[in-house]
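Report on the structure given below.
All protein chains but one are shown at their positions in the complex.
Now for chain A:
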């Protein structure tokens, strides 16, 4: 037998094709870590820019996330209604917006009073 015919070549290929190729747990781990990296990179960014700006201001005035609590959700909702008010709710969104802006001002006044 010589490898001078394609049949012999086919025998060679058959040996190769029949070989068992075990997959290591380490490889599965590597593949899964890549999947996690892609998932993390494509995770949706939380708040929209406008909400972030206002959120940061409120956060500063109030004293950090622990104190923020449910107010954050109310703020975001208020901002959204302000940006895109349903016609029937316009008077309501205006009043909500007004009351939110008063929070830092009031806080500042109190601090001034205490210091003075």
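By our rule, a contact is a pair of C-beta atoms (placed from the backbone, for glycine too) under 8 Å apart; a residue touches a chain by one contact, two chains touch by 3 or more; residues count from 1.
Methods note: contacts and distances are computed from a predicted model.
J.: Which of the following names does UniProt give to the chain that is not shown: "Ferric reductase", "ABC transporter ATP-binding protein", "ECF RNA polymerase sigma factor SigW" or "Zinc metalloprotease"?
T.: Hidden chain, UniProt protein name: "ECF RNA polymerase sigma factor SigW".
J.: Spell out the interface residues on chain A facing the chain that's missing from view.
T.: 1-6, 8-10, 12-13, 15-17, 19, 21, 23-25, 27-36, 38-40, 42-43
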